[in-house]
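Apart from one protein chain that is not included, each protein chain of the complex appears where it belongs.
Up next, subunit A:
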């Protein structure tokens, strides 16, 4: 059986970046959970930092340069997307939003998306729910119930009696994504040909 293709999008800016780290952890956990079900998966990581100028240029010219076009292809052809953004000024980062702005608004329809974010403090964890989730709902993606937020503190604590630690949340989210993927199998790889409505039908639709 063909391997699943996972696209992990990280909008982290520093190198190394905790956003990238979270994307990697989620991808690894998903691959492992799929492995437990006897399924293989390949991960392609997209660092938006490297595409920042191309993304800005796409706004100006209306088309993506080669590297950005390839990244967009990786995301739209993936079986699932892991999308991770730092929280800036109470929401997703501008770069993260801009990347999804230059993708066709119907290109992610029906695609499983695991959303995650990083931030300095846990006080912004609901940005995932009030900003990131609606973005993907608008794109008609299937957003998984568990969204993973990692504050700086989370990287050093294992959780307590009342809250899952970060590793626990990563496991839960990865389990959800693996379960969803294993349930329906990889999508077909064939390129979709241009859809044409025969002209007679277009004319007929206008008849009074």
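Assorted remarks:
The rule we apply is simple: contacts are C-beta pairs under 8 Å (C-beta built on N, C-alpha and C of every residue); 3 or more make two chains touch, one makes a residue touch a chain; residues count from 1.
Here, contacts and distances are computed from a predicted model.
For the chain that is left out, the UniProt protein name among "Monosaccharide ABC transporter ATP-binding protein (CUT2 family)", "Succinate dehydrogenase", "5,10-methylene tetrahydromethanopterin reductase" or "3-oxoacyl-[acyl-carrier-protein] synthase II" is "5,10-methylene tetrahydromethanopterin reductase".
The chain that is not drawn here is touched, among residues A:65, A:103, A:142 or A:182, by A:65.
Contact with the chain that does not appear here is found for just one residue of A:56, A:90 or A:158, A:56. Screening A:14, A:109 or A:202 against the full complex identifies A:202 as the residue touching the chain left out. On the side of subunit A, the interface with the absent chain consists of residues 56-57, 59-63, 65-66, 194-200, 202-203, 205-206, 208, using the contact rule stated above.
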